[in-house]
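Comments concern the structure below.
Not every chain of the complex is shown here; the ones you see sit where they belong.
Letters A and B mark the chains in the order given here, with residues in each chain numbered from 1 onward.
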Amino acid sequence: MKLVVAIIKPFKLDDVKSAVQDLGVQGLTVTEVQGFGRQRGHTEVYRGAEYTIDFVPKVKLEILVDDADATGVAERIMESARTGKIGDGKVWVIPIEGAYRIRTGEAGADAL
Amino acid sequence: MQIDSGDTTWVLASTALVMFMTPGLALFYGGMVRAKNVLAMLMQNFFSLGLVSVAWAVVVYSLAFGGSSKWIGNFDFAWLRDAPHAFPPGVALAIPPLLFMAYQMMFAVITPALITGAIADRMRFGAWAWFLGIWLIVVYAPVAHWVFAPSGWLFRRGALDFAGGTVVHINAGIAALAVSLVLGKRRGWPGTPMPPHSLPLTLIGTGILWFGWFGFNAGSALAGNAVAAQALVNTHLAAAAAMLGWLAIERIKGGHATTLGAASGAVAGLVAITPCAGFVGGMAPVVIGLVVGVICYLAVNIKFRFGYDDALDVVGVHLVGGIVGSLLLGLFADTAVNAAGRDGVFLGGGWGLFGDQVVAVLATLIYSFVVTYGLCIGLKRVLPGGLRATDEAEETGLDLTEHAEVGYSFVDR
């Protein structure tokens, strides 16, 4: 089993979700995160004082997949999340030792 | 006329109440937009308090109320020159003349502010500022003159508008349609969900609006008398009944009575009773409220059929509600309630008043739509940045791109 993790732009969430659903992914977990990277943040001004905010809102996806599907899912995420502009984000793949569905106790691929 | 301290006090209080409605409206709308645009919405409304008030004192009051022309005012009151000492021709009240100016000023502030609901999330602040100032002069001033100034052609004709059904609500509502047509849809609309980011904020606004509306409608009696009392009662009952009407149809059609529905229904009732407030009596406000609650619920969904993006339903609530109220007044008006009014169809007055109401409604609709549409087209061409924020700004949110601020920071950064 693998865990495919992706950091993407928030407004791409729907596209990415649909794209991986097409590949047969049935579930995933989403977290609001703040990203720091090449993409510049923004400046805020309050009563003339400027504040620079380095962090950019991003969304993190975690998708548990069968070993065989990991590369396919990662690629599909990249295609669907790409805008071509700085800040599109990252994808990485983590090896997993065991995965279970809480409701039934099923393990491995059955847990997905 | 001798100044009466009671009347003066009522108009002082009412002026304060109507002022309070604009912040109330800002919150009402502000809660409905997405969090990234909340400040832009609040700003457009607060800015109206700034720009319109000053413009009113400088020249717009005079354009709306000065002189005896049928069509437009003059410059007698410009720079407030005669305003402390004289009422507009044909107006006679037991209050200081300057107070009449102030009370009317608050109406001029909130009328264009109503439009902000339609243009939410995409109009540049700079474009709004230009629009606001010019619209006030070319649309608000003449329409207010026609209807509110005793020399105005609709006033003379006998059309009734107690507190602004045509001047405020129909006028702003149809202008909102014009602006949103020129402006175009929000990116993603109607596919992408754009739910209200804070309904509690919207309900704070609703409470303030309802409260302030007593100043708007009962204040329009311009005296602390029985007409003011009747107007207050009508205002409240219409809001209450319209809330019930909206919730009932909503429950029947959609299965849920919603909080936003309760707020929207109440506002629809307040809109519809505005022209009628000091002219009808008995259970008429309840009937008017129930009717308008149902009609406005049905009206807010028209935009999906016709494809114009009236983001927060200024058309569905203010335009439609204003028309319903102005026309129903032709049925329910009752001189027993207010001798200065006329009798409507149900009170044996025949169809005369109704006809005049239709004329007033049509005149406002046509004039305001045409001029507003033209103004928008013109500004779109003339302003360097055009009317709309860039796609990227719309994506990021106007709070950051237009105002370099964010609405909320609950977490330390």
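Everything below uses one rule, namely that contacts are C-beta pairs under 8 Å (C-beta built on N, C-alpha and C of every residue); 3 or more make two chains touch, one makes a residue touch a chain.
These numbers were taken from a predicted model, which means no experiment stands behind them.
Participant: Taking the file as a whole, write the stoichiometry using the chain labels present.
Facilitator: Taking the whole complex into account, we get A x3, B x3.
Operating definition for what follows: only the chains that are shown with their structure count from here on.
Participant: From the mean C-alpha coordinate of chain A to that of chain B, what's the distance rounded to whole Å?
Facilitator: Centres of chain A and chain B (C-alpha means) sit 46 Å apart.
Participant: Mind listing the chain A positions that touch chain B in their complex?
Facilitator: 11, 42-46, 53, 55
Participant: Report the residues of chain B in contact with chain A in the complex, numbered from low to high.
Facilitator: The contact residues of chain B facing chain A are 395-396, 400, 404-406, 413.
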